[in-house]
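One protein chain omitted, others in place.
Chain IDs A and B follow the sequence of writing; residue 1 opens each chain.
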Amino acid sequence: MKAKIVSYCKIKNNTVWVNGEKFYVDNQSVDITTFLAHLYKQLNLNYPKFFKMDNLCKLGILATELAIQNNSEFNNYEKDKVAISLSNNSSSIETDRNHIKTIADKNQYFPSPSLFVYTLPNIIIGEIAIKYKLTGENSFFISEKFDENLMCTYDSILLNEAQSSHTTAVIGGWVNVDGNEGEGFIYCLEKANFNPDRTGFSSSYNSETIHKFYNKTE
Amino acid sequence: MNTYLGANNIVSPLGFTTASNMEALLQGTAAVKQQHFPFSESLFCCSKIEETDLNTRFSRLSKIDAFTHLEKMCILSINDVVKQSGIDLKNKENLLIISTTKGNIDVLEGAYKNIDSHRGYLSEFAKTVGKFFDCGFAPLVVSNACISGLLAIIIAKRLIENKSYKNIIVCGADIISEFTLSGFKSFNALSEVPARPFDKNRIGINLGEAASSILLSSDAISTIKISSGNSANDANHISGPSRNGDGLFQAVKNTLGDSKIKTVDFISAHGTATEYNDEMESVAFSRAQLHQVPLNSLKGYYGHTLGAAGVLESVVAVQSLLSNTLIQSAGFDTKGTSHELNVIKKTEHKVINSCLKTASGFGGCNAAALFEKV
Partner (left out) sequence: MKELIENLKKQIIEQLNLAEVKPEDIDPNASLFGDGLGLDSIDALELIVLLEKNYGIKIQDPAAAKNIFSSIQSMADFIMANKK
């Protein structure tokens, strides 16, 4: 395995962890929409597009922002060599349900284009690509649970691909929203030899470490 | 190491096998036609598989009311590939990958009384299909908008060359639903007449439904290989394609570069027949110096089959290579893009040895793959 994980962010139950440390807790929000708005404010993002996104994309963008903020080398990557490789269980099901509501009543039949566009899980990949200008590889997988073996295998292929060097770093992980439940786990990976002298957090990338980091929510 | 493209199938209104579909394409028969749906006064031009035809076929395999429309399409398609190849999906050297955008979206719409609502989840849909074939692993699901099918084939190649699996069947599938018809209509993207990819008078897309499957293997099961493949993002807009064709250009450039070639014998393009998509493709192909390469889009025959499109069009590309046939791009008459393209106006037989397959989709995603004779 020739990759290392250099930062990660986990968001669950109105709590945010960065590189395993508790970063933010919101005891007031009763629903995921309010929680995400609070966290956005906390991060001072100044990104109006955020409010146009569905909750899946909001969650993904905030987790990605925190993972990237804590990756000191991020600005040194060539942007066409950063891949985005994500997964979840529920696809875009929450927005799918909302789109169905707009077409349920024949007398109030107003499907909304700005809602419909979010009825695909990979729109979060597009949102991340736009915000951070990343034009590398894309993939969105569906699995019942966060599948560290699948993600580890595939991300390692991207970072190791022998015949070429299209990928230097990967924004990877899991972003799931179903009803009022949301869970985000986003990490930054880079080739082990990208900057051997980098300081700060760094760990070898394999399914054991990623499993441990995913579950580290004490 | 090579990855070969072998046994394949297409389930569409044009037939339930690759052979019947190819025969229809050679005769210029299109699956798209104008039809009414109970939810709208508008006409929709789309390609939809007759439920009765599907049930007649499926009843030879299993109980028709235990599965959704999409599951039946997928099972019939995969079953054909399993029968042709003898691949045992129980064996853990083998994997099933399913590519879809909306899966059993009709379950979420409440179309079935006897089907558990959980089947509206893509993972449950995939598990149901996998269970039919006693798959050793739960099928891997790729859901990446309109590049899903082609991306799934590229992912399969990578997994095989990583020695994670020996054989992978990729099945791409999506259905016609009120969900997608109403959504694309709100985008003002639908054409009420058959789609005309790359034509001056194109006005939008037709939607279509299909399931299509293909076997990829590290064994030399055929004379066609997938030599390289890549994806890339425009990083520009979540629904509008890049005006410079940036993402598609990058995917194509990397794919040709990996195989150290400059040009190909033909291009199986995405060509949805929307104003902006087709224009974007012409810019990207021109930047890649591929504007003189014969090119087609199959959307004029099948409509846009979303998660199935990349697999279905790859299957037709493989058959085109095997039979040395350039298939006419249905609906094209007059150049309608700012950059020159060599759109195939008449089906012809010609020795062809390589094909570039491309796809682009919402979320700014693009993919390209190179298929070559060994």
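We take it that a contact is a pair of C-beta atoms (placed from the backbone, for glycine too) under 8 Å apart; a residue touches a chain by one contact, two chains touch by 3 or more.
This one's a predicted model, so the numbers in the text were calculated from it and none came from an experiment.
Visitor: Looking at B:Ser186, B:Thr255, B:Ser320 or B:Ser360, which residue reaches the missing chain?
Guide: The missing chain is touched by B:Ser186.
Visitor: Sort through B:Thr100, B:Asn167, B:Ser239 or B:Thr337 and give me the one touching the missing partner chain.
Guide: Within the whole complex, the residue contacting the unshown chain is B:Ser239.
Visitor: Taking the full complex into account, find the residue in A:Lys52, A:Lys101, A:Lys133 or A:Lys216 that is in contact with the omitted chain.
Guide: That would be A:Lys52, which touches the missing chain.
Visitor: Consider the whole complex, including the chain that is not shown, and state which of A:Gln42, A:Asn76, A:Ser114 or A:Ser165 touches that chain.
Guide: Only one listed residue reaches the unshown chain, and that is A:Ser114.
Visitor: Tell me, which residues in chain B touch the chain that this view leaves out?
Guide: Against the left-out chain, chain B lists 186-188, 237-240.
Visitor: Over the whole complex, note the residues of chain A touching the chain we left out.
Guide: Output for chain A: 48, 51-52, 110-114, 117.
Just so it is clear, only the chains that are shown with their structure count from here on.
Visitor: On a C-alpha centroid basis, what's the spacing between chain A and chain B, in Å?
Guide: 27
Visitor: Tell me, which parts of chain A touch chain B in their complex?
Guide: Against chain B, chain A makes touches at 79-80, 84, 89-91, 93, 96-97, 99-100, 102-103, 106, 109, 111-113, 116-117, 119-123, 125-127, 129-130, 132-144, 150, 153-154, 157, 161, 163-164, 166.
Visitor: Which positions of chain B touch chain A when the two form their complex?
Guide: For this pair, the touching residues of chain B are 39, 101-103, 105, 108-109, 120-123, 126-127, 138, 140-145, 147, 151, 155, 158-159, 162, 164, 178-179, 182-188, 228, 230-239, 246-247, 250, 254, 257-258, 361-365.
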